[in-house]
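Have a look at the structure that comes next, please.
With one protein chain held back, the other chains of the complex are shown just where they sit.
Per-chain residue numbering starts at 1, and chain names A and B are given in the order in which the chains are listed.
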Amino acid sequence: MSIIEKKLEELGLTLSAPKPPVGNYLGCKKVGNLLFASARVSDCVGEVGTEVSLEKAKEAAQNTVLAILSIIKADIKDLDLIEGVVKLTGFVRSSASFIEQPKVIDGASDLLIKLFNENGRHARTATGVAQLPFGASVQLDILFQVK
Amino acid sequence: MSIIEKKLEELGLTLSAPKPPVGNYLGCKKVGNLLFASARVSDCVGEVGTEVSLEKAKEAAQNTVLAILSIIKADIKDLDLIEGVVKLTGFVRSSASFIEQPKVIDGASDLLIKLFNENGRHARTATGVAQLPFGASVQLDILFQVK
Partner (left out) sequence: MSIIEKKLEELGLTLSAPKPPVGNYLGCKKVGNLLFASARVSDCVGEVGTEVSLEKAKEAAQNTVLAILSIIKADIKDLDLIEGVVKLTGFVRSSASFIEQPKVIDGASDLLIKLFNENGRHARTATGVAQLPFGASVQLDILFQVK
């Protein structure tokens, strides 16, 4: 078991089976030591600020990191090949007045840093959009550094 | 004629004259073996889900790939210098209830894979936005790997 999966276990979290892409694209693509993970949307659906609370959206962001890690594991086999997190881009399906996107995306950032320690610290974009695939509340796109 | 242009011809597609940037930026920028193409919007305008159908938006996504390739050709001269596609980011100008952004962006992904085969497979983000430059239906941003 990889160090990352042991940490997940300690945190009481598990990787579920990787979901297939919802279109004609890869789960992730490696170029040099950069691994571009395709964006994943949260299972949690609904507009944040009206249908979905900040707390629930933050949890959805955390769960979406797990979904991305399970896809990467299926591809590169060993999550310990991940050296760190470079950039996290988070889209929050926001109501007209919802402006706390950074707090939502902290749900993802917090977990990445717990898992990858200092190397898990990353640059970030957290932005608000009117709609997301399948009506999801959160969408994450992560750039990793790999061995 | 490049292999890519021959394939386009076989598909009955042609590169039109490259359109100049609509602001103070480059058509693309190379760093190491990564070529960042500037985002292009589709000629097709209108909100997807209300004014523009899924099928029309998907076709617009395909056409926008052609627009980007014509810009890259003007810059790097030979499209066969492209080794593959790393990451495709697609923004779909979506009505409040339109949630099929991935199907729209498949119009771009399908063509990239036809043109570049296995190396054309890519990581992807497909998201929904409320508005795009010039009221366009689709905007694409592509990261290529080049020789």
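Here is the rule we use: contacts are C-beta pairs under 8 Å (C-beta built on N, C-alpha and C of every residue); 3 or more make two chains touch, one makes a residue touch a chain.
Values in this document were obtained by computation on a predicted structure and should not be read as measured data.
*Asks:* Among B:Lys6, B:Lys29, B:Lys77 or B:Lys147, which one is in touch with the chain left out?
*Replies:* For the chain that is not drawn, the touching residue is B:Lys29.
*Asks:* Mind listing the chain A residues that contact the chain we can't see here?
*Replies:* Given the touch definition above, chain A has residues 32-34, 86-89, 94-103, 105-106, 109-110, 113, 121-130, 143, 145 touching the missing chain.
*Asks:* Need a quick check: the contact residues on chain B for the chain that isn't drawn.
*Replies:* The list for chain B reads 21-29, 31-32, 36-39, 89, 91, 129-135, 139, 141.
Going forward, only the chains that are shown with their structure count from here on.
*Asks:* Provide the C-alpha centroid distance between chain A and chain B, rounded to the nearest whole angstrom.
*Replies:* Those two chain centres are 25 Å apart.
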